[in-house]
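Entry: chain A
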Amino acid sequence: MTNAWTDIKNTDLVVVMGGNAAEAHPCGFKWVTEAKAHRGAKLIVVDPRYTRTASVSDLYAPIRPGTDIAFLSGVINYCMANGKVQWEYLRNFTNASFIVKDGFAYQDGLFSGYNEEKRDYDRTSWDYVIGEDGFAVTDPSLQHPRCVWNLLKEHVSVYTPEMVERICGTPKEKFLKVAELISTCSAPGKVMTSMYALGWTQHSSGSQNIRAMAMLQLILGNIGMRGGGMNALRGHSNIQGLTDLGLMSHLLTGYLNMPTEKEPDFAKYMETRQFKPLRPGQTSYWQNYRKFMVSFQKAMWGDSATAENDWNYHYLPKLDVPSYDVLRMFELMYDGKVNGYICQGFNPLLAFPNRAKLTAALSKLKFLITMDPLETETARFWENHGEYNDVDTASIETEVIQLPTTCFAEEEGSLTNSGRWLQWHWAGGTPPGEAQHDTWIMAQIFLRMRELYRKEGGAFPDPLMNLSWDYADPNEPTAEELAREINGRALTDVMDPADPTKVLVPAGKQVLNFSQLKDDGSTMCGCWIYSGCFNEQGNNMARRDNHDPDETGAYLGWTFAWPVNRRTLYNRASADLSGKPWDPTRKIIEWNGEKWTGYDVPDISPTAKPEEVGPFIMNQEGVSRLFTRGMMRDGPFPAHMEPFEAPIPNVMNPKMVGNPVSRVFVTDAEEFGTSAEFPYVGTSYRLTEHFHYWTKHNRVNAALQPEFFVEISEELAKEKGIEKGGWVRVWSKRGSVKAKAVVTKRIRPLVCDGKTVHVVGIPLHWGFTGAAKKGFGPNSLTPFVGDANIETPESKAFLVNIEPSSGPEEASA
Partner candidate 1 sequence: MSNSPITAVSNPPVQPVSADLGPRDLKRRSATLDLPPPERQLTEVAKLIDVSKCIGCKACQSACVEWNDTDPGVGENVGVYENPGDLNPNMFTLMRFSEWVNPETDDLEWLIRKDGCMHCEDPGCLKACPSPGAIVQYSNGIVDFIHENCIGCGYCIKGCPFNIPRLSKADHTVYKCTLCSDRVAVGQGPACAKACPTQAIVFGSKEDMKAHAEERIEDLKSRGYENAGLYDPAGVGGTHVMYVLHHADKPHIYSDLPDRPEISPVVETWKGAVKYVGLAAMGIMAAGAALHGLIAKPSTVKREDEEHAEALVEEAPKNGEGV
Partner candidate 2 sequence: MASSSDIQRGDAIHPGDPVIVSRYTTPKRINHWITATSLILLALSGLALFHPSLFFLTGLFGGGQNTRWIHPWIGVVLFVSFYIFFFQLWRANIPRKVDFVWAAHAKDFLAGNEDKLPELGKYNLGQKVVFWAMAALIVVSIVTGVIMWDQYFATATAIPTKRIAILIHSIAAVLMICVFIVHVYAAIWARGTLRAMTRGTVTGGWAWKHHRKWLRDLAGHGRIDPAE
């Protein structure tokens, strides 16, 4: 989220699309109802189903799963065509005026440079024209035919209301109502917020769904505004934290990223990362990359990381592929190329696509280690549960070690929420039986392996031997010790750049925040963006001052938000070029002549002059991007792409299947179904009564939503002779599930490109362990393909068939 949950109360219009906030985030959704009740705000819901969020909306529009880009491009087109644009914002805070290279083009649903064999683009033409001065050429008048603005205008012109209806199945008049209401937020005094979640990410074009809305928000001037922004409603309690801390195959901490084979040494690695500004006087904050990276290496390997050995750069694994993401790992596992797998509080057997493939893959492991407070289907993937898990136990050779861990109530530490708040919590209960903290378990694995390497030697033990593990009790580092490491400290006295005789941070002291980090090895910091969370002032994540001056919703005294306690990202953009708030009633910060002051920590140097430095300091341009150059694999602008399994061909290019640059493994390509065989669109989702596969273990939630079901329209039920509450079988090319049928008016058939499209809704909370009735998950049906940029599986749009059936059979055990 660019903004905080509590900030949503400041909005005039909430657009819930690609998410279902009321059901998945009820207590955050409270702030939507507050905005409605006290600001007269309106709520728009665009969703294939009439959800519980829609039940309290002012305007609901149905949409076919996987067509959000067309819908949003249609809205952008509407705003551009009707001059509903925040012009000042657009000219000064976006790259609308940047001139694009001549080579760049788009036709037949493809951008210039497409290579069909490689399933990839040559992106060199997707860039700005660079002048002699080394800066990008712009035309502030927006007249230049090759400026981003005019290229975008041309690009979205095809998405007329008629085209939107044709692709999305959204009735034209409904779409126009939505577009009209959204366009009113181009007024500087009107702000819209976007609340989205997995409804946008779980598509092969997921990143572009989000881009499309982000662009719309920039055109309306809503980024950085109080009550505005792009608000990703993240799933798990600390999914933000684990991403920030780089627990991903392509990341290191703080969005520093993993080196590749093309970067054999540190110098080479740094070359492509210390971005120089593309416009005069801009900050391009990544210029500090080296400071963060060296401090990170020092946090990892302490004294053994020196300038001489490139700060142990060679200790870091180098990638030969963009990422060893989950899908790739299971593909490798399926090929027998993976021997061991550790699942820490994770239930992949239900979480990832194509369960049959997952089971086959897990069966090929030598060993599987699970760490969880609860039973998981993954830990028992080898156990036969009749139709619910029909495996041949004896033939599965995988050794499974199941480790009991503590849960939230029994441990201390911080979680980072969607709004980037790092909130500390304390243990309230005693763990059951012999359950242990994950930290203890990881420490044990590390210490025991290090001991083995010390005794026996083995493959490249150096990183283990030198890993800094400086804790009072090496067997169990405390949350505080680890938090202090994450914040970072001075290893030797850090001098004040302004006055080299003055010690800024004495050796051994915590750094104030990342502004004090150095690239000379004098500082260490586990995760630069978190720096400031636990400094000499103490544990800022444990602060509990809930005062909110003038009720802006900022709560600066409540815990700690990254970066440097900033609550609204890009908040500099909430003020005009001269530094005055676009809307005085929504002031966050303003320029008082010599510095920025206000309710939030300015997202810019406090003394940076408004006319000189742009608000988007992380970008080389200093402004936001309507055109992303070559940064996204599937295009600098979002373009309509059908899901890999679609009920109709892509109207832009009938030959185009799915996202043209998504990675597709051979075996999976053969497992895509066609609309002839599988006429209905399946989509998966969560229900408010449950949280993933956890709460089915809870007697209370099990009582509130006891049994697996699918939702279909009354029309489809009639057509198929399916009865309310009766059993149905739903199957795709990859698998089959049995469920109770909920027949509802909330799902209505859509007409797309002249064809009637029925949607089958498939919630995801059931398995074969826990207190609720045994059931299936949608992942028995979903396709094994991900988003072209980030490899998030396409679980929101796929093809299925459905028929009335009998109930499943239990295990004959």
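One rule holds for everything that comes next: a contact is a pair of C-beta atoms (placed from the backbone, for glycine too) under 8 Å apart; a residue touches a chain by one contact, two chains touch by 3 or more; residues count from 1.
As a selection rule, all candidates are chains of the complex that A comes from, given by their letters.
Please read these numbers as outputs of a predicted model, since none were measured by experiment.
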Checklist entry - Between 1 or 2, which touches chain A here in the complex? => result 1
Checklist outcome for this item: Counting only contacts in the complex, chain A reaches candidate 1 at residues 9, 22-23, 26-27, 29-30, 33-34, 36-38, 40, 50, 52-56, 58, 60, 551, 688-689, 699-709, 723-726, 740-746, 771-773
